[in-house]
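Structure record follows, encoded as structure tokens.
A single protein chain has been omitted; all remaining protein chains appear in their positions.
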Amino acid sequence: MSDLALLVEDLWVEYPARRGVVKAVRGVTFEVHRGETLALIGESGSGKTTLGLALVRLLPKAARIKRGRIMYYRNGTSQDILALNAEELRRFRWQECAMVFQGAQNALNPVLRIEAQFLDTARAHGLSDANAVRERAVELLKMVQLDPQRVLHSFPHELSGGMRQRVLIALGLLLQPQVIILDEPTTALDILTQRSIIEVLRRLRAQLDFSLIFISHDLSLAAELADRVATVYAGAIVEIGSVYDIFERPRHPYTLALTRSVPTVTGDMHPLASIPGSPPDLIAPPLGCAFHPRCPLATDQCKREEPPLERVGKEQMAACWHWREVNP
Amino acid sequence: MTIARGIIHWFRQTLGLIARNKVGFLGFVGLLFFIVLAFVMPLFVPLDKTSRVDKIYSPPSAEHILGTDFQGRDIFSLVVHGGRDVIVIAFLTGAISTLIAVVLGSTSALLGGAVDSAIMAAADFWLAIPTFPLLAVLATQIKLNDVWLLSLILALLSWATLTRAIRSQVLSLRQRDYVEAARSLGMSNGHIIFKEIMPNMMSYIAISLVFAMTAAVYAQGGLVFLGLLSFSDNNSWAVTIQLAWTRGAIFFKDSFLNIMAPVIAIALFQLSLVLFTRSLEEVFNPRLRTGV
Partner (left out) sequence: MMADPSLRAGDTSPNGDRPNAAEPSTPIIELDHVSRVFEQRRRRVKAVDDVSLAIQEGEVVCLVGESGCGKTTTGKMIAGLIHPSAGEIRYAGRDIWAMGKAEFQRYRLAVQLIHQDPYASLNPAHTVYGIMSAPLLQHGIAANHRQARERVRDLLSTVDLTPPDDFLDKYPHQLSGGQRQRVSVARALTVSPKVIVADEAVSMVDVSIRVSLLNMLTRLKRDLGVTFVFITHDLAVAKHFAWEGRIAVMYLGRIIEVGRTPQVINHPQHPYTRALLSAIPEADPRITRTKERLQLRSLDIPSLLNIPSGCSFHPRCPWFEEGLCEVSVPPLADVGADMRVACHVVARERAKEAA
């Protein structure tokens, strides 16, 4: 297991709401290897964003990690990030793991030029050699297909949404973290801009050595970029496997339904399958398998017992009592 | 029967919503207290009009729990009777100025163009007038002892700010998709104003009304204090303060409450109003009406 970069074990996160306790993450276990790209795919309210925030301990104050372990590995050493104090956590956040949030607009300080944001971030982590930082910034901005001279001297509002997103990705890479987490990296961007972000990420991964976790509702993004894909439903991972397994041989009815419900541009017209019912309520998730009220394969067992994530293929796991009957 | 039950249901629900915000509920209780004090208590506590030369500025005692004033009158009775006009004027002023503001502000926002420019120009002009000196001048010319007249004048002086605020609210609300949908569905302007826009402004309007009330309390207090306004039977908290001030109550330790009792009454009444606005938010939010 020497190539492990991140290990999450039995993670539970809750937060209080007006109506009750939101069980946003329910017993999530997964691992990310070095240089690997993992996509966490889920719909709104699936708990995927809470999961992402928990990975860097940026959860809102009210949220509570009830149980679990999050381990980061680097050069033979490991860090339990749930045990870090404030100072260690601050260091960890940019140097080990950087998170780029949804809505790139708001993540940059509007009154500082991009150059200052790079220098500030570096200084906060003890890098005071401004020239070295500038050099690194130029190099990274080139990698994300931006004109460094122009961008460094711009204010955030002078850049387009796609450019800001790329600046944030470059900024995230400044301190050479081993893991980068992207939350909805292409949402709300135009198609051609999305394409450029995808190409940039692909190029970066070929050039630099880091693991990438991205959180998205967009299956096509996973199909584009991911090595492995995890489907998140009602706060739990219901299926995880290689991108080809997930798209071509899904073993969880929800994954299957998702892949069937997204229209494609290329190829013939095929009817789209709709998923009946409505998304689950994280305050009172259905008993048994959370997907059972919407599942065509549901039996009495599904209503009573929650299926464990079990091995269904060489590198594929699914949480379904009837995975053998799931036929793509 | 069902109507009665409906009213009871509405009443209980509203009370529940008021109670939802602890601070707001405190304000509500305060307002109830003042309403009882000003409108019910006078039935039991007669206004003390007798001068007692032997009891000028006497300290609190069992007989006069807040002491007596410069004529030896019972201060407690003055406080009990001094609230009615203050509250009535505050409410009338608030209601009239809010009404003017809602009508002018929404007309301005909805019609736009020349009407909008005219109303806004008038509002700006009005805002530039130093109102308090104007009131002072007015008071020397007209006898401002009628509750309605005074309310009307106070309202006329405060409509401009509120109109601007209401206008910007309507401007923002009429951009909403649901207003556009209503237009697309051929709904009448009346429907759009009263059914689509107004319900979403109710909490804002109610809160504006309450703040207009607090402004009216200070305005009338100030006028009375400067001696520009007098009430026929001298029964206002403001009058009590003014008399206490001009008759030298502040120079006697024993008459401390003569000036403080009405001041505290005004302060608490104002505080109750301000606190109550917290609950208004809850009452007018449909999200909370049904409970999620």
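Labels for the chains are A and B, by order of writing; each one numbers its residues from 1.
The rule we apply is simple: a residue touches a chain if its C-beta (ideal position, glycine included) is under 8 Å from a C-beta of that chain, and two chains touch if they have at least 3 such contacts.
Everything quoted here is computed from the prediction, not taken from an experiment.
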Selected residue (touches chain absent from view) among A:L11, A:M99, A:L258 or A:L282 = A:L258
Residue of A:Q117, A:S154, A:S196 or A:Q316 touching the missing chain in the full complex = A:S196
Of the candidates A:V21, A:L58, A:L84 or A:A273, the residue in contact with the absent chain is A:A273
With the full complex in mind, choose from B:P199, B:G227 or B:G248 the residue touching the hidden chain.
-> B:P199
Omitted-chain contact residue, chosen from A:D183, A:E224 or A:E239 | A:E224
State which residues belonging to subunit A touch the missing partner chain.
-> 43-44, 145, 160, 162, 186, 190-196, 198, 217-224, 243-244, 247-248, 257-259, 261-267, 269, 272-276, 278-279, 294
May I ask you to list the residues on subunit B that touch the chain which is not drawn?
-> 176-178, 180-188, 191, 195-196, 199-200, 286-287, 289-290, 292
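Criterion: only the chains that are shown with their structure count from here on.
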Please compute the C-alpha centroid of subunit A, do the same for subunit B, then give the distance between them in whole Å.
-> 54
